[in-house]
Every structure is written in structure tokens, then in C-alpha cells.
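Every protein chain of the complex appears in place save one, which is left out.
Note that the chains take the letters A, B and C in the order they are written out, and that residue 1 is the start of every chain.
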């Protein structure tokens, strides 16, 4: 047992922090400005492509991918502290080509994709040339119970393709003009055993029948230029080779995707909370009310201390889950993953809420990252399963252990 | 001591509920649609004027105003349950001409306005023909401590007018095309005793030098078509008769305004929470996960019970504060007002948060009123003074009582 | 609707406060001393009988009993503020002959007792000459679900008596040397419909077969000289006329008893919290750390304000429940009773916990009433049904209302 960061990570971590300080934070405002000033919100700000090029040149690129052939080969534990640093800016994950949902999609393609699928989609995704979305959640059913998913992926007579029919939402990134491909989950065989009914197929977004009907907002944020799309897949036909892995493997792929996906969210949320704490301390140090700086108010000092405590605890739990995933695999670590999925968003929300309160009315506006971070983080108490589903999973595993 | 609603209120309450059911709730979606579809967000949806006309015809108009000459003459205690009902829909307060900040502004004009000021501004406001904003908070100082306010209202040489210089934000309603008048707080005499330095003047928004520089969002909401304006008052000149009451009375007017303003917010928030609880119960009854309706989950039943408990407690505290304001005046009731100002927003946030969790991803989107209510309510933990300032006031009064 | 105290209550309230200040608080330490110094803990301190005589002489006696023939005839709403005052001292309820479980037992006897039963037991109880206990909870089953209760009350052949067999605990007061009578709940007919199986009988504690096996402590408190008895009823025979009301009425009597019993607990707990808040403020004002009195610490001021808010909310909810019980009856008010039963203990525990923290190590010792109050209050989150059972009841009623 040892709590020091691994050597590799320490080195990358220093370089990443440097890049954040020199390139990312100073360009947050410009990015927001370019989104606002663009011909439409759904145009990618030019500064993003510039930053991506610099990050790639600096070798700070695709760090998320444990696969050594395609990516950095970093373990979850090694990547965790880096992912946390990226989480400190809303624009950073994309700068380093480490943003959801592409990370999860790239991992699926690296693990389960055919050579052809990898050439066609993984290569440009890894190069940051295109983006992708993931169509799982449906508006009409409680998708937290994935067996509820109703979209059908019917094999065409003759077997040379599939037809997809269904309605999906929270297909994040679908509004991005660079988004070219969706991974869609649906039922290929409603008669099969419950966990073998679902499959995943690759659906290029320019396929006839793909209707992106609207972007869904999160607490007023349209998430432009990425957006959370509601997509109607209406008699959408794709060739048979667009199937991922095999029929009936939808659940298995989802499981494989969700473990790392969840832990990445948690790592980034710890970064979010660190940023909020830092901002809270700065604001409290500079703002004066009733004759003294806010930072001399006992209640605010208490918030600072509590935030530090909560962040450190959540980080350790996340790192331990990463360590277990690395050593024993995602399945053995599923209780630990569920725990951090419950802990990290709520922790970050508490810290953000305190920071907002210290910033006063400015905190709820778009003049800081706090309100935007809050909205995004609140959604993460639901995305990839609501807290209550994870708590139930933890209880079940805990009771079984006895 | 008696907990039954007063007779007058019971009657009005029944009629109000009827109107809400028949006219308001069914038009919420249309209103939102018209805002989205309009030539710009800053155009008032036509349906609003239609509803206002109906409400006025039904005698459900200006119920907020205790002043018998100009308004309903209802006491705070009598108005409270009505205000709560209006709070249940984001569009209802305006329908009944009972929405902030106009209510507070109308009350100021009814109480402190000259005959001329009343003819020019109060009459059209009471008729729902124009709207108004209130320019108090400043971006550069912690305005929770009102002595920090820096805008200057300088009397012109010759004494026939004032010049206003300063920057204000959170001037809510300033984006509304119908908004014609601002009440601006600033210093007329920086040398006077601390509570006599500030005054209030009426500034028509078309006065030269009034620059509405932008609308500030709350979380991602732009609050269109009303908006929260940031206004630069740049060498703005108004005639001497635009002064409210007298020089040095800014604090006194603010105090008089804030008591009722705060309690109205609290009443509406109880309505917000009731709506959220009702929605939560409906959703939980109809949504099925893991083989049973959500409403059979113990945790969700617990949320329902806790919400009922918290709402009822907050309502009683608010009604008691209203009773005390009516009987002993706003000053004697200031501890009670501070208490509800702390209690109501946090209570409503908890109930909304549970409702959002029950709605899943839909709860954070704009498909329900929940996310919008949440954002607005979160801002109310800061508007009219952050929780911490009120808690400090309560502690001080409590310790003095001994 | 009106929040002023009723005239009668205001008058009694003033006299009660006076008596508390002059007679009760000054004797708390003496009482504790006499318990500690007595030949055994199970001897009633002499000072208690003296105080009871004075209270009776002052007409501050049996105020709890709404029945006009036997008691004060005060309504629940009128009694509530008085009961709260008594709650402020652990010894006060007994001083005024208003302490549990005798109050509930006297109410049963006044309502359901035969003339003979009233002469034999109610008269001396009302005179404060004897005490009583209530044997309902059983160690072997979850008694929160009263249908679980297993003690049998078998009618003897020939019908001239009953035989009681079973084990009860939390028979509070059974250790008191003055305790002469138990009301025992058990099954007379296991074949009857579920709510008609139970009955209640009067069992004099000197009946052969009544074995008080031990006193159960609450945290480390033995509650001497009253105690919480574990009683083995081993082939205990009582005459037929000891049955209360009629066979199969056990549930109905329990329901009738529990409503007022619960609200009395809540009223007293509000008094407990008021005492704790007052002590907290006094201590914080006098204790200096790191160069300033504790009361200047923002966190402690926050606790004071939060405590005031929570107490006031709980009081209003309790008074409203009392008002509804008076106007509509205990059954119609069962949601309101359940709500205060959940709210009051948790509220008081929070206030006590803060007070303890302000007192430091002294707060956990027996040098103040805080630790004792805490232990007793914690038990009240379980007595008369655990919070979770009440929350479930509230949820059920709330969902039904729709």
C-alpha cells in the first residue's frame, strides 16, 4: 500500500498542468465568446482546433486509452490523476481528445471493432478529425433499467443488413457538425434470454432515416456546439458489417463501456470540485462584506475545510476503484465503480454549491464556470444510471458478501 | 390561535385554482412555444396578454397590493395562500399582474410616490400595460451589504435634477419590451450617516445614457422575454421630481420593499414545491423500473413523505411571518422574515431535486418546469440577501432577545 | 387563521413559567443528588413529592387531561404550549402530574374505564399517589407492527377471569416503587380479524406471576427511579372485570392512546430544544477560546439561527396537528400526527447535538441535562413507532389524497 502517484503519472501530470495554465484556462473565455458570436451555436470555435493541434504536438493526446496499440496504454490508476486535471476546465477534455462520449466509443471500437470498423471510424476519432455519439437512452422508458430499451435492430431478410427503428435521446455530441457516427443499442432478438436480446450497430449520421429532431437542454444549457440530441431512427438501414462484435452482445459491450466511462466522469468531477474550491478561496479572499473579507467568516472557512475533506475522500475512493479495475477487472470492481458513481457527482455538487454561494449572484450567471459545471454535474447523478440504482447495486453486493 | 384559512381567502383561493386549471396550466406549453418561435426571445408571447385580460376580467388582478386605494387591500396573511397558488406555474404571477419586480415597485409607488409619479407610472403598471425594473445590485461590490452600493445620484447644480452614474445588474425585467421605468438606488450624500446616504430615483429607460449592456443568465436560462439586465447608467439626467420620497430615504424604502418582496418569494416557492411534489407523485406512479412502479420503491415513498413534511413546515412559518407583519409591522417581524427567506428556497430546492431525480434525465431538460424552477429557486438563495446574511441577522436578534 | 396563543393558555403559561423558574429549575440538581445519594436508585426523591404538592396547590395539576369531568378540560391546542414548558425540565412533567406513561394511561381510564376501574386506579393516579406502566412492546418481535404482538390474554374457562402470558419490555415506570398497575396488551382471539385480535387488561403489579426481570437502560441511563422494565407475565390471572372496554378493542384503545401520547412527546421535545438553545447561547456567550467568546464564531451563530428556525417550524407543525385533532379528531389528523412524530425528535436531537458541541466535554457528561435529554430523545425516534413507519404512513396518505 502506497499513496504516492506513479512516476509516469507524476511526469505527465506536471506537463498537463503546465499546458492547462498556458493554453487552456487563458482560452476559456475566448472559446465561450466564439460560441456566442458564431453564425450559429452549432459551429465549432476555431480556437478549439488550434488548441487540439498544440496538445497533440505536445504528446498530450488520447491519454485515456489503455490500449497500447491505439492509445497511451496508461492504466486506469495512471490515467486518473490526469483525467482529473482535464476535468478542471469544461473545454479541456476535448483539447486532449479525451472527452465523452468519444472516449467510450473509441474504447469500444478498439476492443470490439473489426479491422474495417477501426480503419473507418477509430482512426479519424483518434486523430480528432471526427466526433461520435452514443444512442442508448430512450425517452419513453426508464432506461436506467437497460432491459427496458425498445429500439429494434432487425436483421433484414437475406441477412445483408439491419434496420434500426426507435427513438433515442441524450445522444450527446449529435449537434456537433463534426459528429459523423452513432453507436446505437437496440434489440436484435426479443425472444432471447434477457441479457442477450440487445446488440449495437454503427450508424453513420448521414444514413437516410436518421432524424436529429432537437437538442435537449440541461438546466437551460444547450451544450452547444455539441448538444444532447434526440434522434429518431426511422427505418434506418445499415450493412451487416456495421454490427459491433456479435448479435446479442449489446449488454456485454455496454457493461465494458460503462465501467471506464463512469470512472472517467468521476475523475473529471474531482477536477471540477478542485477548481470550484480554488475559485471559492480566491473569491472569499478578495471580497469584502460588513467590513471584512469573506474568508474571515467562520462559516466560509468551514465550507473550505469541508470541501477539502470531501474532495480528498472522493479522490481516494476513485483511485482505489481504478486500482481494482486494473488488477481484477471491471466486473470484480463493480461495487467500487458504483460507489464512486454515487459519491463523485454529489460531492462535486456540494462543493460547487458552496462556491456559487460565495460568488453571490455572479455564481449563478455565465460569468464563471460554476453554474455550467453545476448543471452538467447534476445531470451526472442520472447519466449512466441514477444514484438509486447504484445504491441498490451496492447494497445487493454488500449483502451477498456476508 | 386557529389554523383555518380566512373566509375571503378560501373563496378567492377556489376561484384562483379554477382559473389555474382552466387557463394557466393548459397554456404553459404554448407560452414556451411562442417564446421559442418568436422573431426574437425578447418579444412577449401573445398568449400572455390574452390570459392577463381574462384574469383581469375575472377579478383576479393585483391581489398582492395591501393598499386599498390602489389594490386588493388583502393583508399579507390573506394574500399568502393566493400567492402560493400563483407560484405553481412559472407564468402565473404575470397573468395575475402579481409578478416581481413589479409588485415591489408598485408597492413603493403606492406608498412613497407623489401623485404625479403615481399617475405616470403606477396607473399603467396596475393596468398591466407597462413593466418596470429595480436597479439595486451592483457587479463590483458585495451588495448583500447595501452600504457597499456605489452608484452616485448627484443633485445637479441649480437643483433642478439629478445625474445618475453607476453600473447595476440583476435589474430583472429590463429585457422586456414593455419595461419602461427603473427604480434606481444610489448615493446622494456619501458624507451622511451610513443609513442616510442612499436615495431612489425613477429613471425612464429611454433616458439618454441608459445602456442595457446585456442580459445575465441564471444557470443556462436567459429568462426571456424578461431577462436580468446589466445596465450602465452613464451620466443619466432626470428631473428633480423623479426622486422617490426624499433624499437619504433609499435605505428606508428598500427596507419597506424587501419585507413584502421576500415573503412573496417565499409564498411562491411553497407553490413551486407543491407543484414539484405533485409531479413527483404522478411520475412515480406511472413509471416502471425493475418490474414495479417507482412509487413502490421505499426510498421514493420516503422522499414523498419528507417533501410533504418540509412543505407544510415552511408554509406555516411563512404564514406566521405574514400574520406578524400584519399585526406588528415589517420591522417587528424581521426575524420571522429572515427565517422564511432562509427556509423556503432551500426547502423548495430539496423537493425539486427529488422530483428531478424521479423524472430522470427528463427532469434536467426543458421538457418539464422542474429544471427552470430549480435554477430560479437557486438564485433566490442569493437574491434579496444570501442565506448567510439572514442567518447572521437571526442569530443577532435571537441573542439580543435574551 | 391566527397565530396568537389562546387567552386561557397565555394565562396558565405565565403561571407555569413562574413556577418553573421558582420551583423546578432550582431543584433539578437536588433531585439528581437525592437519586444518587438514596439507599438505592429505585427510591423516589423526597423533593419530588414536595414539588408535586406545591404544583397541585397552585392549580397546575393534571393540565393534560382534555376530559372535563376528571381533568383540566384543555384542548390539545390549549395544552400544547403548557406541555412544551414542562418539557424544558426532565423532572417537570412529573411535578405537574403530566408525565408519560401515566398521562396516556389516565386518558384510557377516563375514556374506556368502568366506574370501578376509575375509582380504583384513575382516582389515585390523578391524585399523584400511585403510578402506572403500559406493557405493549415485546422483545421478541418487531412491535412497530402491532399485529406482531404475541402475548396471550386467554379467557379462563368459566369466564370469570383472564390469564396473561408473555414477555414485555419498555414498560416504562415499572421500576418506580409507587407503580402499582400495568395496562397490558395481548391477544384474546388469534382467530379474529387482524385488528380485533388484541385486548387490554389491567394487571396490578402485585399479582402472582408478574416478574419484573430487569430495567433496560437507554444509552447508559437507567432512568431511575422510574426505569424501563422488562416484565415476564407468567400465568398471571386477573378477574374478568379488569378487561378494558371489551375484548378485541386493544387496537382501538391503542390508537386512541397513541395520538395524544405522540403529540405530548412532541410538545415536550420542543421544550427540550428551547432549553438546549438557551443553554447553548448562554454557554457560547461566556466561554472564550482563541481570544474571543464562542458566540462570536460564525459557525456557532449559524447553529443558533438554524436552531431557532427548526424549533419554530416544528412548533407550528405540532400546533397545527393539535388544532386538527381538536377540530376533526385523531383519525382525521393521523397524517399530521405522523409528521410531527417524525419531525420533533430529529429536530430536538439536532439542537441538542449543537448544544453539546458548544459545551464541549461537559456536554456529554451528567453535569448538564443535555446528554440525558439526548438519550431520551433518541429513544423517541423509536418509541411509538420508528420514523420509517410514520414516513411510510405519510407517503401512503399523501398518495391517496391525489
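Everything below uses one rule, namely that contacts are C-beta pairs under 8 Å (C-beta built on N, C-alpha and C of every residue); 3 or more make two chains touch, one makes a residue touch a chain.
Bear in mind that the values here come from a model prediction, so they are computed numbers and not experimental data.
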| item | value |
| --- | --- |
| Chain not shown, its touching partners among those shown | A, B, C |
| Among C:210, C:258, C:344 or C:371, residue touching the chain not depicted | C:371 |
| Chain not shown: contacting residue from C:262, C:315 or C:381 | C:381 |
| Candidate in contact with the missing chain, chosen from A:50, A:114, A:165 or A:320 | A:320 |
| Where the unshown chain meets chain A, residue by residue | 1-6, 77, 278, 281-282, 285, 295, 298, 301-302, 304-306, 308-309, 312-314, 316-317, 319-320, 323-324, 335, 339, 342-343, 388, 390-392, 394-396, 398-399, 402 |
| Contact set of chain B toward the excluded chain (per top definition) | 297-302 |
| Footprint left on chain C by the chain that the document does not show | 137, 139, 142-145, 148, 169-170, 216-222, 287-290, 294, 297, 299-300, 356-357, 360-367, 371-372, 374-375, 378-379, 381-383, 386-389 |
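Definition applied: only the chains that are shown with their structure count from here on.
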| item | value |
| --- | --- |
| When chain A is superposed on chain B by its C-alpha atoms, the rotation angle in degrees, nearest 5 | 180 |
| Interchain centroid distance [CA atoms averaged], chain B/chain C, Å | 44 |
| Sequence positions of chain C contacting 2 or more other chains | 298, 301-302 |
